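Every protein chain except one is present and positioned as in the full complex.
Moving on to subunit A:
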Amino acid sequence: MAARAQLLLRQFRNMGWKYFVPWVLLFGLIPLLTWRYIQSSGLTPDVYDYMRPGVYNDFERYIPMALVWYLVLLFYEFVDNPACELLYAYDGVKKTRLIDLLAVHLHIVLMAALLLFGYQFILPGLWQEFGRLCIILLVYSCTMYGLMYLAKSTLFAAMAVVIYHLLGAFMWSDGALFDLFSEMRIDGTQPPPTNYTPFLLWAAILLGLGVFLNRRYVK
């Protein structure tokens, strides 16, 4: 376990300065956008109600992007690098990279939790949306894992997820088919849990596919 933690630490260190890009995005850009909501509202008494959906939408838009960024950086060595077979040979070919996936996933969930914790002081109810955000992150993590090993390319997987994300989080209106975000607008109602079933099923299939392909991976 200690050895695995050391490996993970070095994998994160290998991201170099690029590791800090999502930190700037989450703790720089998102608060900046929030500040713009406050300014544009003219500091009316209902400013917090006004900015609440916008802030949550920003979370939905930018936090999953940070996840994709970290997954590309960490999995490049195991998926794209021509020498990756060396790592699979030494580490045991049947071993999956689920620990790495989990590490990135938990890392971004913790970052999101930290951000939400900070927002508690101005938007106390925002915690209720944390579960929805976690579902998006889970679906994206599993989709990335499956697509990376299927296409043997982190870039392909990232492009596919980013295109979907841009359509879903920025362009599609509520109710669009295959829209993970359509039921997640802050309108005071909770979506029925079955709405996520197709997405979670998709995530499970892609994760399973990734594990299957990962166990016999040669670039």
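One rule holds for everything that comes next: a residue touches a chain if its C-beta (ideal position, glycine included) is under 8 Å from a C-beta of that chain, and two chains touch if they have at least 3 such contacts; residues count from 1.
To be clear about the criterion, contacts and distances are computed from a predicted model.
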| item | value |
| --- | --- |
| UniProt protein name of the chain not shown, from "Trimethylamine-N-oxide reductase", "Ubiquinone biosynthesis protein UbiU", "Lipopolysaccharide export system ATP-binding protein LptB" or "Aspartate carbamoyltransferase regulatory subunit" | "Lipopolysaccharide export system ATP-binding protein LptB" |
| Residues from subunit A at the interface with the omitted partner, ascending | 3, 6-7, 10, 13-16, 77, 81-93, 216, 218 |
